[in-house]
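The block that comes next holds chain A.
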Amino acid sequence: MTLEAVLLVSAALFGIGVYGALSQQSFVMIMMGLELMLNGAIVAAVGFWWGTTGGNPEGQLLAIVVMAVMAIEGAIGFALVTNVYRVRKADITEKLRKLRG
Partner candidate 1 sequence: MNALASVVFVALVLLVATYLVAVIDATIMIRVSRGRGYTGVWMDPIARAARLMMQRGSRTERPDLQVWFLAPALLAGLGAVALASIPVAAAVHVADNGAGIVLFGAAMLQVMVAVFLHGWAANSVFPMLGAFRMAAAGMSMSIPFSLALITTALPAESLSVGAIIVSQEGLWNVVRQPLGLPVYLITALAFSFWGPMQLPDAADLAGGTTAEISGVALLVWRVARIGVLVALSAMGAAAFLGGYLGPVLPGWLWMMVKTAGLATVMVWSGHHFARMRIESVVFLGWTLLLPIALVDVFLSGALTL
Partner candidate 2 sequence: MSGVIDLLFWAFGASAVVTGWLVFRTDSMVRAAYWLMASFVAVGGILVLLDAQFLGLILILMMAGEMTIMAIFMVMFMMNPAGLNPMTMVHQHRASIISGAGAFIVLALVALFANFLAEPVPTGAEPTVDLGVELLGGSMLVFETAGVALLAVMIGAVALVSQQGRFGDAEAGSLEPSLETEGP
């Protein structure tokens, strides 16, 4: 288990996340792509903390911040999806041509 290996896994997760976020039509699936990208970011952050910082806890702190970002993304994302659906009856991006109300 080397730092390179950890970063490879993180890169793969991030790549899949990019693919998902760009390719999916459903809002919720797009959010899943974003979550997957953040997932890769967490792996990378903890990997660096483990491999290069000599156990400096601020590395872990970064991962915690990423998790907070994840939660924020989830909450705001779901709120927006719900509201958009309520107002526009749209659940896929194609139904949202313009973002004006």
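Selection criteria: all candidates are chains of the complex that A comes from, given by their letters.
The rule is short, and it goes like this: a residue touches a chain if its C-beta (ideal position, glycine included) is under 8 Å from a C-beta of that chain, and two chains touch if they have at least 3 such contacts; residues count from 1.
Fair warning: this is a prediction, and the values are worked out from it, not measured in the lab.
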Complex member touching chain A, one of 1 or 2: 2
Of all residues in chain A, those that touch candidate 2 in their complex: 1, 3-20, 22-29, 31-33, 35-36, 39, 42-43, 46-55, 57-58, 60-61, 63-65, 67-68, 70-72, 74-76, 78-83, 85-98, 101
